[in-house]
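Heads up, one of the protein chains got dropped from this complex, but the rest are sitting where they should.
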Amino acid sequence: MFTNFVSAHQVSPADAMQLIDRAEGFKHGTPVPAHGPVYAANLFFENSTRTHTSFEMAERKLGLTVIPFDPSHSSVTKGETLEDTIKTLAAIGINIAVMRHPADAYYEPLLAASPTLAIVNAGDGAGQHPSQMMLDLMTIHEEFGGFTGLNIGIVGDLSHSRVAHSDAEMLTKLGANIFFSGPEKWFSPEYKQFGPYLPLAELVPKVDVLMLLRVQLERFNADESGAFSKESYHQKYGVTDALAQTMKSRAIIMHPAPVNRDVELASDLVEAPQSRIFMQMHNGVFMRMAMLEAVMHARRFGEVGAAAPAMSERR
Amino acid sequence: MFTNFVSAHQVSPADAMQLIDRAEGFKHGTPVPAHGPVYAANLFFENSTRTHTSFEMAERKLGLTVIPFDPSHSSVTKGETLEDTIKTLAAIGINIAVMRHPADAYYEPLLAASPTLAIVNAGDGAGQHPSQMMLDLMTIHEEFGGFTGLNIGIVGDLSHSRVAHSDAEMLTKLGANIFFSGPEKWFSPEYKQFGPYLPLAELVPKVDVLMLLRVQLERFNADESGAFSKESYHQKYGVTDALAQTMKSRAIIMHPAPVNRDVELASDLVEAPQSRIFMQMHNGVFMRMAMLEAVMHARRFGEVGAAAPAMSERR
Partner (left out) sequence: MFTNFVSAHQVSPADAMQLIDRAEGFKHGTPVPAHGPVYAANLFFENSTRTHTSFEMAERKLGLTVIPFDPSHSSVTKGETLEDTIKTLAAIGINIAVMRHPADAYYEPLLAASPTLAIVNAGDGAGQHPSQMMLDLMTIHEEFGGFTGLNIGIVGDLSHSRVAHSDAEMLTKLGANIFFSGPEKWFSPEYKQFGPYLPLAELVPKVDVLMLLRVQLERFNADESGAFSKESYHQKYGVTDALAQTMKSRAIIMHPAPVNRDVELASDLVEAPQSRIFMQMHNGVFMRMAMLEAVMHARRFGEVGAAAPAMSERR
């Protein structure tokens, strides 16, 4: 029951398959069932094009009413806590808050803040990004029809990624084999349980899915960033045109984007036939529809005859 | 006739009762009558979560079309006057501009700017905040069924409040008894006509409604702010847990929010059974629906057969 959707840990393999099925249905034209008014707000405390726009689109396709919220013009600037902001939105009648915030697990104290408001996590610090994980699964499923026995390579900034850990964990549960590469110092111990570290030249020819991670330049501190140039990263840890030649014939390239062109990936490969990068974005809208719908169902939002969320009265 | 809704001074006791009645109706499910397209824009030149989001929600529940407007991305940044901005919005077809602005009575020169556009004031400087006053009245009415003979205590930053004066004036007209407390130097002479200043320990046990005001730390100048610490303010002028024990058994706590927790009010009292703080926010949506509808009726916006707002032609 997705009364909130905040973490990959909530998602069982059966849940994943059901959400993928529903998202693929929406993609191929399954109409959205009619429902009563449901109010959503998108609270993005970090910049985003893809995730923010994709949720906005998914909400409208689902028939939700979206109430605008701009953190930089809100009372958060007057020192209001996130918890009070959420209680305020609940009191005003918002049903679903889609949130991105730089603090890891920012959502934990919010889950108890209001019984009438659902939180959907669109990314927390270096923590979770469940909608990205789900759209990645959908894209792989669409390509290969399943996960068992697939070889998946996850390459790049593992230590800063809110996608790598979730994807590795869920894909392992679904029967895939995981391999990691990128700068070895970013291969932290937590990843060992899911699969081995391989040199990139060894990983690339082996995998069916080459999942690249964004090098989050903006999170490097000054010292670290001095150690890399874009060119040297690309040669050592990026997928060059030459390296891409060694891929299996049906293997695909994925990336959560925005891509640092010619850093993680040679620029012309972004639109190459084996790239699914823009397809991931396309699928994201339908997956977010499925996720939001799951929350609506769990909460009975918009149901005729469902108890309207009500403020508790004292007497 | 609310052709604009800018000030508490416009509101007679009969108007207030009618608006409360309509807002309570919306709260309990009175459907919104069908109407033709009406266009609203929200111009918030000061940050806000509650008021801004509440108006956005009220507009959508009323079936208005909301055109986004962000002052920081507007031509105001090129030196355009507020008057020319309003004339522009009117020319483009906006019917209702909901505005918050730091200048006292910013709306005065705007009322004549366009005959086709209504102004709804969502707060001007240290002046008026009529929708806050109206939702306060609604919350008190809902609790006690009337106003006559109620004892109301208004406590805190009286000199910077755009709510205190309006609430005191209207509640007096409606038959309530008003008492003030907080730092005595903020009890300016204008308040004496409505009621006496009392020490807080004397006021709290006496009142049915304890209306606290936000200490607007952001408006203090450096000198004044140095004179207060949060702790010392809370001990001298805030409602502590101990003080709250002296309240009447059916008395309620109100606050326009955002609350400075442990300054005006002990943090755990914000959600205590006697608090109506989140209920005020909840009621605000329905009251703003009633206010916007009153403006629509006065202007005949959205009426079938009503003269469409038209640009005047020269010949």
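Here are some notes:
Going by the order they are written in, the chains are A and B; count residues from 1 in each one.
Convention: contacts are C-beta pairs under 8 Å (C-beta built on N, C-alpha and C of every residue); 3 or more make two chains touch, one makes a residue touch a chain.
Because the structure is a prediction, the values reported are computed rather than measured.
Within the complete assembly, A:54 is the residue of A:54, A:131, A:159 or A:181 that touches the hidden chain.
For the chain missing from the display, the contacting residue among B:67, B:272 or B:298 is B:67, taking the whole complex into account.
Residues of chain A that touch the chain left out of the display are 44, 47-50, 52-54, 56-57, 60-61, 68, 70, 72, 217-218, 257-261, 273-274, 278-279, 281-282, 284-285. On the side of chain B, the interface with the absent chain consists of residues 37, 39, 41, 65, 67-70, 73-81, 84-85, 87-94, 311, 314, using the contact rule stated above.
As a working rule, only the chains that are shown with their structure count from here on.
One simple way to say how far apart two chains are is to compare their mean CA positions; for chain A and chain B this gives 39 Å.
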